[in-house]
Each structure stands twice: as structure tokens, then as C-alpha cells.
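Down below is the structure, laid out as C-alpha cells.
A single protein chain has been omitted; all remaining protein chains appear in their positions.
Right after this comes subunit A.
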Amino acid sequence: MLYKKFIGKTSNPVLNTLERGAIKKFAESIGDKNPLFIDEEFGNSSSFNENIVPPTYTQTLDYGEIEGLIVPSKGLIHGEQIFEYSRPLKVGEKIKCYTIVENFYEKEGRNGTLSFLSRNKIGEDLEDNHLFKITEVLIITEAVRKVMEV
């Protein structure tokens, strides 16, 4: 079982800053010009007293590497994605991020065995308060797996 031994393994936390410029670029790339994300004055006069972060932006942060876990850059299928937030995030916040291998399992499909790798990506504030959890499920087809095992 390709990734079985990695279940429960975590990366070392990485400190990320929610950067104004990166968030503006992201909001523009998804076609969402919500002033709450990108207009500094609008953010300052909102109930948050700051701009906030688009809900899927956290996927792009740095969560560190799990030692020895190599995920192929080609041939993977993104099966599922879940974001769970405790509260909205503000531009400028500093967040500790790390990743955990949640599960690895196999299922028989029409075109051979499919392998499922699920990872969590966790964000915490500097006082270790939980802010969000992302769950990402990647599917590895038998064809890709054969190449990896050579």
C-alpha cells in the first residue's frame, strides 16, 4: 500500500502571512472583485476593520513537507475538497500551517484499482487556536501508480 505508512504523519508548521498583494491577485484570477477582498478603504470601514480573505485562498498557503512523502506532479485526479472555518480570516494575519496524511485506501474501479490519498491542511493562530481545516482527496489511477512503482 503505497502511502499507508504515512497515515498520521505531519509536516513541521510553516508561518504564513495573509498578504494583501497575493490576495488581490487571487481574487482577480477567480473573477471575484468583491471590495471586501481587494479595496483597502472598503475593508477598513467594514465591520471587520480590514479586508478579508476569499474562502478558497487558504489552499494556496505553504503547509510544509511531510518527510519522504512524494506525490507525483502528473496524473493525479482531484476528487474532493472541503474547507471548514471557525471564523473569517483577515488580510495581514499570521497563520501557522501544517499538513497531515489523513488516510490512504484503495477501491476497485472499472479501469483497475484506484488509490485515494486524503490530506488535511490545518491553520492555527499564533496562540494555537484552530482557524480552519482543509481536506483534500487525490485519486491515483492504476496507470499512474504503475509508473510510480517502477
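We adopt the following convention: a contact is a pair of C-beta atoms (placed from the backbone, for glycine too) under 8 Å apart; a residue touches a chain by one contact, two chains touch by 3 or more; residues count from 1.
Quick note on the criterion: contacts and distances are computed from a predicted model.
*Asks:* Name the chain not shown, per its UniProt record: "ATP-binding cassette domain-containing protein", "Dehydratase", "ABC transporter permease subunit" or "Aspartyl/glutamyl-tRNA(Asn/Gln) amidotransferase subunit C"?
*Replies:* The missing chain's protein name, per its UniProt entry, is "Dehydratase".
*Asks:* Any idea which of A:Asp32, A:Glu102, A:Asp125 or A:Glu142 touches the chain not displayed?
*Replies:* A:Asp32
*Asks:* Touching the absent chain: which residues on subunit A qualify?
*Replies:* Within subunit A, the residues that touch the unshown chain are 22, 25-26, 28-32, 34, 36, 46-48, 52, 54-56, 59-60, 73-75, 77-85, 87-88.
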